[in-house]
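All protein chains but one are shown in place.
Let's turn to subunit A:
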C-alpha cells in the first residue's frame, strides 16, 4: 500500500477514474463519499486545517498513476464537506477551505478536557501560548488554526467556562474557569 509519510492511502487513490469527477450520479455520490473520508482522515492525521484549492496538496495528485484532480473535482469534494458542516469556505470565491476534522463544538470539549487534565484552570493563557506554548506541545492544540480556536473559545465563554480577555497591546488572552 502506498503512503504519504506515515499516512496509509486507500486503494482507490491508485485507481485512475477516481481522479475524474464521474458523470453518473450514483457513481459520483460514491466517489465523493470516499474522497470526503480520505480528506478528513488525512487532515486529522497531519493536523491540517486549511486547504487552498489552487495550491499544492498531497491528496490532489498521485504521481504514481500520473493523475490529478481538476478544480471542479476539488471544489465538489470540499463543497460536500462544507454542506455536512465538516468544512467552511474561508473566502467567497471558494478558493480556501477550513477543514473541521473536529467540529467547533468538539474542539470546545477537547479544550475543556485538556485544561482539566493539565490543571490549567484559573490560569491565563494567550492564544499564542495555546498554539505554540510548551503546555500544549504534542496535543492536538499545537498549531491549531487561530480561527477555529477563537470560535471554540467563544463557545466556552458563552457557557461560562472561559473568559476571553481582549487586549490592544498584547495577544488575546483567555482565562479558564474551574
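Methods note: a residue touches a chain if its C-beta (ideal position, glycine included) is under 8 Å from a C-beta of that chain, and two chains touch if they have at least 3 such contacts; residues count from 1.
The rule is short, and it goes like this: contacts and distances are computed from a predicted model.
Student: Looking only at the UniProt record of the hidden chain, which name from "N-acetyltransferase domain-containing protein", "Interleukin 1 receptor like 2", "Protein-serine O-palmitoleoyltransferase porcupine" or "Vacuolar protein sorting-associated protein" is the right one?
Tutor: Checked against "N-acetyltransferase domain-containing protein", "Interleukin 1 receptor like 2", "Protein-serine O-palmitoleoyltransferase porcupine" or "Vacuolar protein sorting-associated protein": the hidden chain maps to "Vacuolar protein sorting-associated protein".
Student: Quickly run down the residues of subunit A that touch the omitted chain.
Tutor: The missing chain touches subunit A at positions 10-12, 14-20, 22-24, 26-27, 30-31, 66-68.
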